[in-house]
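Below is one structure. I have some questions about it.
All protein chains of the complex are present and in place, except for one that has been dropped.
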Amino acid sequence: MSSSLVVLVAQRIALGILLVLAVSVLIFAGTQILPGDVAQAILGQSATPESLANLREQLGLNQPAYIRYFHWLGGVLTGDLGTAMSSGQDIATSIKERLWNTLFLAFWAAIVAIPLAITLGLIAVRYRNGWVDKLISGLALASTSFPEFFIGYLLVFYFAVQHQCFPAISTVYDGMSFGERLQAIALPAAALTLVVLAHMMRMTRAAILNVMQSAYVETAELKGLSASAVIRKHAFPNAIAPIINVVMLNLAYLVVGVVVVEVIFVYPGMGQYLVDHVTKRDVPVVQAVGLIFAAVYITLNIVADIAAIVANPRLRHPK
Amino acid sequence: MVDGKAKSGPLLDIRNLRIEATVYPPGEAPRTITLVHDVSLTLEKGKVLGLIGESGAGKSTIGLSSMGYGRGGVRITGGEVILNGRDILKGGKEGLRKLRGRDVCYVAQSAAAAFNPAHRLMDQVVEATLLHGTATRAEAVKRAVALFKKLSLPNPETIGQRFPHQVSGGQLQRVMTAMALCSEPDLIVFDEPTTALDVTTQIDVLSAIKDAIRDTHVAALYITHDLAVVAQVSDEIMVLRHGRLVEWGGTRQIIKEPRQEYTNALVSVREIEHQEQQPGTTPMLSVKNVTAAYGGGHIKVLKNVSVDIYPGQTLAVVGESGSGKSTLARTITGLLPPEQGSVVFDGRTLANRLADRPKEDLRQLQMIYQMADVAMNPRQTVGTIIGRPLEFYFGMKGRERDKRVAELLDEIEMGKGFIDRYPAELSGGQKQRVCIARSLAAKPKLIICDEVTSALDPLVAHGILKLLLNLQQIEKVAYLFITHDLATVKSIADSIAVMYRGEVVRYGPKSKVLTPPFDAYTDLLLSSVPEMEIGWLEKAIKGRRMESAGN
């Protein structure tokens, strides 16, 4: 590790922290300063002036916005996410288990999707312009055009209703065995995998093809290396950085996909929690969950950046 | 070499080679074009055959066919390629793989792109040798180090530990030659190995390659567009055009007694008669003590530069990459305001910044670029491109404008049928002519020509230079001619400024600048320009060695 590399990585991390802070401002501003009055929105058109005033007082809406922001931020930094208006429960406590559930689901989807996508991407490159490549590209085009719920309900319709091998609703509870849990999340994880698979594969294929067009790949071919050796020894090491980038960007995409998939399978995770409370217009919950989603997304993006920096031989071995 | 019967016939025997490719123009149906039409050649063991021709002559395609390789959609559709007595096209993929990197090796034009940035040089140099199992790693490394020494690379013991980006372009080109020689092949294909290099670097690489070929007795196909270069290294030369054979003969015969008209044109392309004009009394444009920098003053690219241009004359600015010659043009045009010094035009000082210059100043100073492709808006027709300065500076409209555009098209020796064409429908030379017409349309006093011929084939470049000289006679326009090519300079300049690392190291009328005694850099530059003469390379290298011994 050279010092310039350390500096670059440190810069990226600092940038990430700055970005999360800026996003917290944006999310706060988005829910507080927009034309709709939160209190009015919660109580609806039939609200009396007194009840409105009471609610405003209760929400602290009478204080200036920046004070409320710092109050909120201070809470977030110390692990206090506030209380939900609709249920009066502590948000941090309600989130803990759901966050774990969401990560569990996303983890298994990623474990299946990443190797599968990279393998398929490599196959598409190896047989490029052949029927395998065309088939893979066609399926990828189709599945990027599919809404998540189409994939989700197709899976439910086929595997849960017609063949009944997996549950249509992914109930998880404490004391469930690991195997039971896996079976419960099989369908949502499959749906998530399919959602990111096509993107990841297309981007992997493009990244490797880009490398395959380099002059050094021709050099390797002219040394007599076999097609798979060319890909393995010469294309792949240079494609690692773009591929890691692709993987991270798609994991970030998965963070969004999880919201819809959780709703489809009524899975008790963060996504469903967020959608529920958006419908209930429960602002503190929306702020907290939105910030967590954004922070995860930003972290994955920064990791992608850092991976690209570390994998670059010009930066690893400076002149 | 592999089996006994090879000893009788030639090493490489290509018979009636036919190569085709499928092209996919956007928005049109794909079609098949023929790149090489029935070309035959033979090459004896240990001999060097030069393949020469303009772009599109099919020389690289033929070179790669000796390895059974086609770039992109290129296919060998007819003929035989017989290497060591066997038709390699009949050996299947497996046979080709065994041959590539073992019997035939390749040296690419840009070694910087041809080395994998992720691996150390040594791993790449010995890769083919290890792959084909012709030596152990220790032997191969030893062989590679010996080759590095032979190719006079600095630190031959350790340079292999470096990554490609840590080594200069000229050195990489030599490492690539070592890579080709390492597996001790029968034949090496050199594909323009020195074209991307500066002249002073080119001569060293060329001589290293020549020595290595001589000492290892390897045969070679040497591909280039530069006849003077190929004359230094080849035993025989084959001239190609549009994928067809024009002439094939010994090196001496080709350059001294060419039999075909086309070959003759290539041989004599460098000679343009131009009578040097004496500097007038008052210069039209004076660059006075200009210092300029990029990156907010941190990287000085011009240091105290002063030159004058006289009305109707040509000042040539010569230098290698990084000498600051293009920056000088940017400073004069106002694209890069100087930090110190000034540019005086027609007796008045020009504003430093482009935005502060009046339209009249802009009109008087026009520019022609190196890459004509990107210097014209691809979505505008030739008529719009040439007509716009007429509209913009002189308010010409309609028929009057079209008439003038037609006249200008005549001046650049293109008919008015081109008025509705798009740039994509023109050849390289035609594009550059349109750019010339566009600058002439403004009726300028000075045209800055930034490497205007260096992207063109020699014959086309020749035509452009002649056109520029003719136009100078007619329009009385002055040129600031920026180039790295001394042959061009000799053809057209009235005065010359030699630049090196941001400074003018020699400046004056052409005859003076090109007459000894020379300063060290100008001497190096002049002695590095290949001459079309057998044995020039040895003489030039010898001259250099004596000089460095004298110092």
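Note that the chains take the letters A and B in the order they are written out, and that residue 1 is the start of every chain.
The rule is simple: a residue touches a chain if its C-beta (ideal position, glycine included) is under 8 Å from a C-beta of that chain, and two chains touch if they have at least 3 such contacts.
Throughout what follows, contacts and distances are computed from a predicted model.
The protein name that UniProt records for the chain not on display, among "NADH-quinone oxidoreductase subunit H", "Nitrite/sulfite reductase", "ABC transmembrane type-1 domain-containing protein" or "Carbon-phosphorus lyase complex subunit PhnI", is "ABC transmembrane type-1 domain-containing protein".
Of the options A:Leu73, A:Leu103, A:Val256 or A:Leu315, the residue whose C-beta touches the omitted chain is A:Val256. Of the candidate positions A:Tyr69, A:Phe104, A:Tyr127 or A:Tyr153, contact with the unshown chain belongs to A:Tyr153. Of the options A:Arg12, A:Arg68, A:Arg128 or A:Arg281, the residue whose C-beta touches the omitted chain is A:Arg281. Interface note for the absent chain: among A:Ile136, A:Met203 or A:Ile298, the touching residue is A:Ile298.
Not every partner is drawn; the one left out touches chain B at residues 25-28, 333, 335, 354, 357, 359, 362-363, 365-367, 369, 371, 374-381, 388-389, 392, 422-425, 438, 442. On the side of chain A, the interface with the absent chain consists of residues 19, 22-23, 26-27, 30-31, 34-36, 38, 41, 141-142, 145-150, 153-154, 156-157, 160-162, 168-169, 252-253, 255-256, 259-260, 263-264, 274-275, 277-279, 281-283, 286-287, 290, 293-294, 297-298, 301, using the contact rule stated above.
Convention: only the chains that are shown with their structure count from here on.
Put simply, the C-alpha centre of chain A and that of chain B have 50 angstrom between them.
Those residues of chain B that touch chain A in the shared complex are 67, 69, 71, 96-102, 105-106, 108, 110, 113-119, 124, 127-128, 131-132, 163, 165-166. On the side of chain A, the complex with chain B involves touching residues 214-216, 218-226, 234, 237-238, 313-314, 317, 319.
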